[in-house]
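What follows is subunit A.
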Amino acid sequence: MLDLDSVSKSFGAVRALRSGTLKVAAGSIHALIGENGAGKSTLVKIVAGVHRRDAGTFRFQGREVDFGSTAESKDAGIAVIYQEPTLFPDLSVTENIFMGRMPLGSARRIDRQAMHREAESLFERLGVRIDPKRPARGLSIADQQIIEIAKAISLDAALLVMDEPTAALSGVEVDRLFAVARSLRDEGRGLVFISHRFDEVFDLCDTVTVMRDGAYIDTHRVADTSVPALVAQMVGREVAELFPKVPAEIGDVVLSVDGLSSAGVFRDVSFQVRAGEIVGLSGLVGAGRSEIARAVFGVDRYDSGTVTLHGKPVKPGNPRAAIRSGIAFVPEDRRQQGLVVDSSVAHNVAGVIRRNLSKAGLLTTAAENKAVRPWAARLEVKTNALDMPATTMSGGNQQKVVIAKWLATEPSLLIIDEPTRGIDVGTKSEVHRLLSELAGQGLAVLMISSELPEVLGMADRVLVVCEGRITAELDRSEATPENVMAAATGTTPDRVHVALETQQVEEVTA
Partner candidate 1 sequence: MSTTVDTTPSTDPGRRRPDARGVAGDLLRSRELAVLVVLLLLVAVATFKSNGFLTGDSWRDLLLTPSILLLLAAGQTMVLITRNVDLSVASTLGLTAYATGELMSSGQSPWVAALGGVAFGAFLGAINGVMIAFGRVPALVITLGTSLAFRGFLLHWAGSDRVNASEMDSGFLALGTKQVLTIPVLTIIALLVVVAVGYYLRTARSGRELYAIGSDPAAAALFGLPIRQRVLGAFIASGALAGLAGVFFAARYGGVSSNAGQGIELQAIAAAVIGGVAIFGGSGSVWGAAIGAFLLVTIDRVLPILGVPDFYQQAVVGGLIIGAVVLDRFLASRAEHRLVAEREVTP
Partner candidate 2 sequence: GSDDGDGGDNGGSGGGGGGGSAITMIPKSLGNPYFDASTAGAERAAGEFDGSIEEVGPTGDAGPDSQVPFIQTATQQGVGALVVSANDPSALCDSLEQAQDVDIKVVTFDSDTECRDLFVNQADAQGIASKQIELIADQIGGSGDIAILSAAANATNQNEWISLMEEDLAANYPDINLVDTVYGDDDDQKSFDQTAALLQANPNLKGIVSPTTVGIAAAARYLSTSEFKGKVALTGLGAPSQMKTFIDDGTVTEFALWNPDDLGYLAAYAAEALVSGDISGEEGDTFTAGDLGEYTVGADGIVVLGEPFVFDASNINDFDF
């Protein structure tokens, strides 16, 4: 029913999608997998009519289509769950679900009773209890995701596209969602399911399409393929050679975090990071890893606990203090947090060090450029001039700019969140080589990553976060995918194995 062929899309310099191809049959669940930044969401947004494709063909139910707005795709019978929840905080949960097509009663006025009833029954079907009258403001990521799902289902569309719907969901909710998805498939609808979790793919889906660097790679029947095969196609080379972490001799403690807690986000978090050591912080998306990092760096406040660097306590809730004491923080959302995308490369790279660049109280662009050049050169940032705004750069180059900005501060601890999210494979390995090189020079690194291979490849030590608590601390030797996933999902390793056999899981959940 859905047929995309070599569709492409660029945002300025960023080629989000080179040749996206996706063929979904009615009455089937089709998995779309690929590393971060592979172009999955972009593809989805083209299907949804958020973006217009630059080239390629896009057929839906046989007809050539070109949606100019999401309204058009909705009318055509396509329902989409976007990666980032898009709710209206001031409206009630129900209104969010039925926005734009609320049931009308007498005199064309909205029939709230009917609406609430429908919402209730939807939640019933999904097996959650959310007050349909409450405003969406203040809902947890998980609940927001549930509401997105309810919204999409209630459209009862011919094609349902779900971009990482399970990212913030817990086991039971995921199982419920799957049950619903299966029933929809059996009604003969088509579903597209995006996820970074293989067990889910193997559990739910019939066919799977692999993407890499914005390009179509391959499509299999799920039954005929295996995790290693898919991983190989996703990363395009053997995991081992991808992450060249050279063992460096571990120095003494640089960062030590004790009993850090923040209401509703994380609880009683304690760990240490030593010089020359890369500590991986792993866990499911939404586990609260970024929050821990943010608290350590001071952009978020925390309720209790202490953070000390080289034995000296770091003032809480004050990024400046953290920077002064030698912490650098490469945040996960590059475009929103890492960079001021609209300002120039020079200003971005000099963003932190500029405070020490003023001569006689004056800060000149010339001084900034001078200070910036060596770092730009060292990270091989690709730009034709230092006054180009960062918007014009590719994701990979933007990431290099962010890293350059922080290395320029010559920190003693580098916290790097999702170091390679959404950057091309080439840059990816550059970043990894850089990280291990830095560790070699005695820098302490705290690395957060949703990519298991990356964590396993790079980290000397892996801390696993689940539901805002550290549930496991594994040495490089004991850090196997099974152990990490087990700790991340709060189950036991053997359960993870089981999850790979579709059959049994269906028995468990049905």
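In picking the candidates, the idea was that all candidates are chains of the complex that A comes from, given by their letters.
Simple rule for what comes next: a residue touches a chain if its C-beta (ideal position, glycine included) is under 8 Å from a C-beta of that chain, and two chains touch if they have at least 3 such contacts; residues count from 1.
It should be emphasised that the depicted structure is a prediction, and the values quoted were computed from it without experimental measurement.
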Of the listed candidates 1 or 2, the one touching subunit A in this complex: 1
Candidate 1-facing residues of subunit A, complex: 49-50, 69-74, 82, 86-91, 95, 99-102, 104, 108-110, 128-131, 133-134, 138-140, 142-143, 146, 169-173, 263-264, 467, 489-491
